[in-house]
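A single protein chain has been removed from this complex, and every other one stays in its place.
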Amino acid sequence: MGQMIRRPSSCKPQLAKWLKAWLKGLLIAFPVAATTACQAPQSQVDNRFPIGAVIALTGNYSIIGQDQRIGLELAQQVFSKREPKTELLIEDGGSDELTATNAFRSQISRGAIALIGPSNSQQAFAADPLADRAGVPVVAASNTANGIPEIGHFISRVSAPVSVVAPLSIAAAIKLNPGLHRTAIFYTQDDAYSTSEFKNFEIAAHKKHLEIVTVQRTNSGEMDFQKQINDNLSLKPELIVISAGPSDGGNLVRQLRELGYGGPIVAGNGMNSPNIFPVCQRYCDGLLIAQAYSPELATPINNSFLKLYQQRNHGATPPQFSAQAFTAYQVIHQALQTLQATLPKGTTIASLPLQDLRQRLNRQILSGTYATPLGDIRFTPDGEIRQNNFYVAQVKMNPDGTTGRFRLLP
Amino acid sequence: MDDLLQILLNGLSVGAVYALFALGYTLVFSVLGVINFAHGAIFTLGAYFTYLLIGGGVGSNGLLAGFQLPVGLPFWLALPIAGLLSAAVALGVERVAFRPLRKRNADPLLALITSLGAGVILVNLIQLLMGAESHSIPTGSLGSLPPALSFGGAHIRTVQVLLLAVSTVLVGLLTAWIDGTRSGKGLQAVSEDPVTAQLLGINSGQMIQIAFGLSGFLAGIAGGLVGLSVSIAGPYFGIGYGIKGLGVLVLGGLGSVPGAVLGGLIIGLAEALVPSDLSGYKDAVAFGFLFLMLLVRPQGLLGKPLPNKV
Partner (left out) sequence: MDTTLLQQMLLGALLGISVYLPLRCGQLSLATPGFYAIGGTVAALLSTRITALGGDGASYPISSVLLEMAVAALVTGILALGIGKVVLRLRGIYLAISTIALVEILRVVSLNLSFTGGAIGIFGIPQPFATPEAYVVFTSLLLAVVCWLCDRLERTRPGLAMAAIREDELAAASQGINTANTKLLAFVLSALVAGVTGVIAAHFLNSWNARMGNFDASITTLAFVVFGGTRTWLGPVVGGLVLTALPELLRPVGDLRLIVYGLVILLGPVLFPQGVITPERLSRWSRMLRQRLRLEAPTP
């Protein structure tokens, strides 16, 4: 090796040889390394209780995952100082079911006392049953499709379901534009969250006696909607409702406006992130999105979350996904704290066997009430969130056309 | 009548992108007889290069967080430079993923895997450096042009018109180059029969590099234009086009330049004809066409008849 560095002229063939030897070694060493390196710790890591987060850091949903990562890291910053000490383990859950499932498994075998994630509902339907069977509590931070807490006893969520949130923005649109009647809906038909949200938008529209003039189905990853927009605009809709991911939804909004649609647009939870601003740019202006989080909520916990977030992100307003991820961590930490306090004298949570701890922790999570950045929340016995405050925000873009904010409607 | 014009416009503007994409595949295929699976990644790079060159800043993720080039070029200048940078990357891909195999006389099939490896590296490198968020080329890049134009009742976004125009010019230039210059004819000779071409004194190694460079340039330009049209959705931006480009490639005929253009336009139009209710099946259109074509006429619309042994 040393010689190789000093004599660059003869480096090339040697390097190739070395690489070859290295690769061969790697192949042979793999099974060995795998058996030794993966001996998972079964209890705490450095006397800290590991909380495992599985979020999308790669693939399409990483736009959501990156918001969540910030929320989780801020929560770690706040709560890791308090007893009992917890440790945040973040694993990339990718944007597909398989990667999320693998990441869940790896977190479970590393001894996570509870899990946060995965980033989208589609992944949750695949990964959550594993945690449920293994008896590990899962607090979902961004899964809004119907049926998530029903996956199992160990599954709960802090992300309010589409059935609760979806009708709000439609009601707000009608309030702003009385006399609305003709409605068009766009949704991503190959996505679990979007199909679920679509059904709720449809129900909400019927309840408000809106006439649905067309339903346009898009596919995830699609970005050119010109044809569907032209088909749709010829039906003269007065309100357009979109359920889609951040980038396809953002593009859809931009193209609708460019092709001349001037009416109100309601967007679903998938577009509930400032990450859409660079996509639809100045055309984002006026977009209505229901919120499960308000940065303007004046409670001590939200103030400190807001302050930390703004320190880290040059004064930007935290998006809902960051707030929900923060909340998920907080719920687990607080439940662990209460559990510690309620144990009979002489026993500590550290002395409990891991499996017992997970079970008690799940019971505690479901029975507690929590003062979080989302407001005061608690859970139904199923694990569904009970949240008091919902909002509808209207996007207000700055004159530069690339930055903006979610302004809450009164 | 308006409807027909609208369908035509929608179809052509989408088809133009497919055509540009398939042209890149076909150039490499014509000289090497293999498919470059890193092509989609180079398309993505073209979009990112354009974004950076116009002075776009990197967000808060990735190793380059907060980075911004000191100069912001106008879009019409940034686009060709991005094309050239993409061409350089394509040459690099040729060097690491194709040349070593050729030197060892290895099965050309292996290049499918090595180029896939190169693509995986490029995509994840983008993610490592710039994060996974979307980046957008500002809508103001086209100056004072209106966001959409209308032609007798049909509406089309200005960006799409630009896309169609640039693609047409590029295809025209490429055809003129292939038919009208010495090096273009050399490329043709290599694609028809590498051995004879070698005997005639044509440097096939050089021709392969030219093909890769051109294919990278086209991919980069296509990436920049699509980035302007729909914003860059993240490092995985090019993958969908990459798969569909395969369908276009085979429909037109592997290795045929006019075939790639024709294939792109046909699939673009066919997709525009899918009724809205069945839009879920739209992605299958290209492959349905491709599948039927392979069974009826395996060499594609404009390809040469297949040799007996491959």
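Going in written order, the chains are labelled A and B, and every chain counts its residues from 1.
Everything that follows uses one rule, which is that a residue touches a chain if its C-beta (ideal position, glycine included) is under 8 Å from a C-beta of that chain, and two chains touch if they have at least 3 such contacts.
Fair warning: this is a prediction, and the values are worked out from it, not measured in the lab.
A.B. asks: Could you run through the displayed chains and say which ones the absent chain touches?
C.D. replies: Touch partners of the hidden chain, whole complex considered, are A, B.
A.B. asks: Tell me which of B:P80, B:P258 or B:G288 is the one touching the absent chain.
C.D. replies: Checking the options B:P80, B:P258 or B:G288, the one contacting the hidden chain is B:G288.
A.B. asks: Which of these, B:P100, B:P147 or B:P194, touches the one chain of the complex that we don't see?
C.D. replies: Touches the omitted chain: B:P100.
A.B. asks: Looking beyond the chains shown, say which of A:E97, A:E238, A:D285 or A:D382 touches the absent one.
C.D. replies: Selected residue, touching the omitted chain: A:E97.
A.B. asks: So that we can see where the missing chain sits, which residues of subunit B does it touch?
C.D. replies: Looking at subunit B, the ones touching the missing chain are residues 33-35, 37, 96-97, 100-101, 104, 106-107, 109-110, 112-114, 116-121, 123-125, 127-128, 243, 246-247, 249-250, 254, 280-281, 283-284, 287-288, 290-291, 294-295, 298, 306, 308-310.
A.B. asks: In terms of residues, what is the contact footprint of the unshown chain on subunit A?
C.D. replies: 19-20, 23, 27, 30, 33-35, 37-38, 40, 57-58, 91-92, 96-98, 101-102, 105-106, 109, 122, 125-126, 129-130, 133, 151, 189-192, 195
Please note the rule applied: only the chains that are shown with their structure count from here on.
A.B. asks: Where the centres are mean C-alpha positions, what is the separation of subunit A from subunit B, in Å?
C.D. replies: Each chain's C-alpha centroid was found; their separation is 33 Å.
A.B. asks: Hey, which residues of subunit A end up touching subunit B in the complex?
C.D. replies: 57-60, 62-63, 65-66, 189-190, 214, 216-219, 221-224, 226-228, 230-232, 246-248, 250-251, 254-255, 257-260, 275, 278-279, 281-283, 313, 401-402
A.B. asks: So in the complex, the part of subunit B that touches subunit A is made up of which residues?
C.D. replies: 6-7, 10, 13-14, 60-61, 124, 127, 131-136, 138-140, 147-148, 154-157, 160, 226, 229-231, 233-234, 236, 239-240, 271-272, 276, 279-280, 282-283
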